[in-house]
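Moving on, here comes chain A:
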Amino acid sequence: MNLDILTILTLVPIITGLMLIILPQLLPKEMATNLKIITRNISMGIALAMFAIATMMFIGTIGNVEWTDILHGEYVLKNEQFSLISSIGVQWKVGADALSFPMIWLTSLLIPISMLVEWDAKRGHIFHPLILIMEGALLGVFVSLDLFIFYVFWELTLIPMFLLILLWGGEDRKYAAMKFFIYTFTASVFMLIGILVMYFHTTPIPGLGSMTGHHFDLVQMSLQDNLIPSEGLRHFVWILLLIGFATKMPSVPVHTWLPDAHVQAPTAGSMLLAGVMLKMGAYGFLRIAVTIFPESTIIFIPLLIFLGMASLVYGAWVCMGQTNLKRMVAYSSVSHMGLIFLGIATMQPLGIAGALFMMFAHGVISPLLFAVAGAFKHHYHTLEIGSMRGIAHHSPYLSGHMMLGWMASLGLPLMAGFVAEVAILIAFWMSFGWLVMLPALTLIITATYYLTSMQRTIFESNDPNQGILPDTLHGENPRDVTWHENTGMFILGIFTIIFGIFPFIFWDMMSVWSTQFMTDIMIDAMENVNVWSPSMDWISEVFK
Partner candidate 1 sequence: MNSLSDISLELLIPESIMIIGILTMILIPNLGDAKIRIPLTNTSVPVFIGGTRFTQVNNPFIPSIVAIITFTLSFFMSLIMLQGAKNGEIGQIMEVNQFTTLFSLIFTSALLMTSIATFYRMPPKQNPEIPQDKDTESSASAKIRILMNNRRQVDFYILLLMVGLGMCLMSKSTHLFLLFVCLELASLSSYVLVGFYKESDIGGEAGTKYFIVGSVASAIGIYGMSLLYLWNGNLQIDSLTSSWSTMENLDPFAGIGVGLMLVAFGFKVGAAPFHLATPDAYSGASSPIAGLLATASKAMGFVAIMKILLIITSPEEGVEAYWFIAIALISVITMTWGNFAALTSVNPKRMLAYSSVAHAGYMLAAIAAIGSGLGDYNSNVLIITALIFHLTILVLFKFGAFLVLTLLENEGLTHNMDGLKGLTRRDPVIAISMFIFMLSLAGIPPLSGFLSKLLMINGIVNVSAGTGSVSSATVLTWMTSVNVVFWLALSIVINSAISLFYYLRVGLLMFFEEPVVEGPLAKSIYLRITIIACAIFTLLLGIGPLSESLLEIANEAAQSLL
Partner candidate 2 sequence: MIDPSWIVGLGVILFGIGLLGTFYHKNAIVVLMCIELMLNSANLNFVAGAMYYGDVNGWVFTAIAIAIAAAEVAIGLAILLSMYSTQETISLEDANILRN
């Protein structure tokens, strides 16, 4: 195999992670003990190296890629053809473009941070390698251009996350881990059927699929005209894919695994779950469902809007009714993910770029939120909103991070989330007019629940020098965040602001990509199919 950079990025964490877990079992006892002690340092080193590589790729030191020049359909840093199971058309094919690269970079950023935040995790000699494996699996999803491999990595992410929840989770972790695994797996097997139907319709390419005559090559699939001739089947496959992706995102009504998983997961797990794993759904939806079935996407725009609206609006309302901090943050993820569907539904380059940026921005912000919630759990042993008051006095750093994260998440300008929100909503107005009031007004609800939760935890103790502490502390002195939590949150906070003030760092490539995406794929489809548009003229008629 040609050692190309994306392959290294994907496989090195998995292999080293596995090694770090397995080696102590095989080595003699003394060596094993020594190895266990430095395992987390090694893991961190590798994670940082991966981040360095990703950053160098971005700057152009590695691969010499001009990211803003990448159009849709072009992939850079591709590897040489290497077939894994050539008789059924599976090959190791990796590549990056503006859709996947921000996610790749984000993953490589979040991994060391989540390791750092849980630097003193119990049984760290397994914990940190597991996160490394997680990194490899996540990166694999984003880099692979072969649907088989894509699916393999897609499911592979479940296993380390399952173990993370199971071994380091909260009280009800058994239920949560099972629910998480089974729920998302169930959804993704529907997606698998969709993939297989697509596979069935591919035309052979030489050297691949000697046994079946088909292949899993995503690039070739998207190049093939009219991959599935039957329109009904096309829509059916689109829906099957949507089931898989929407559950991962997650979109209402298939979202209930998320709060449970988040509440029970360890902090690092939550961070990765919210930061990257949810994005896999949106990424896959754009990469596969929308790219290959543009016409179905356009026909189902009302469905997308419904799902997006349901997630966004309903999710926000549910958030308001939560009493558990982490649950609330989890539902807020549901709510924000709704915006991605809305962005895609606009069928505007701006909207799609906004959705991409939303994926990225939420990937920076939500880990911060979960790190904060995790710190609450860690230091105050409770997540009940209202069980404590005025802890800003005891934990100024924690409160500061909470404030920053909460504000970023409610869409305050100069923070990453705002850019995406504005872009999506502008595009939404252009496509659907007054319907935009619904998501816009939801922003008020978002602000309400965030502020209320903040007010009821870090404010309002009635005494400047003493907070009202939760019973779960049992009279212990409350602590502020540890240095590693603090550092992790700081880094996330700084990135939140950097990408809020200078969004063009990643925006430009997303924008160029979306434009080309629209030109190449969507416009033809839009000319063939009636594009849905809401009849909202009556509002202005009424007021005339």
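Selection rule: all candidates are chains of the complex that A comes from, given by their letters.
Convention: contacts are C-beta pairs under 8 Å (C-beta built on N, C-alpha and C of every residue); 3 or more make two chains touch, one makes a residue touch a chain; residues count from 1.
Just so you know, these numbers come straight off a predicted model, no measurement behind them.
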**Q.** Neighbour of chain A by the touch rule, complex-wide, chosen among 1 or 2
**A.** 1
Q. Across the complex, what residues on chain A touch candidate 1?
A. 22, 25, 83-88, 90, 148, 151-152, 154-156, 158-159, 162-163, 166-167, 173-174, 177-178, 181-182, 185-186, 189-190, 192-193, 196-197, 199-201, 211-213, 229-233, 235-236, 239
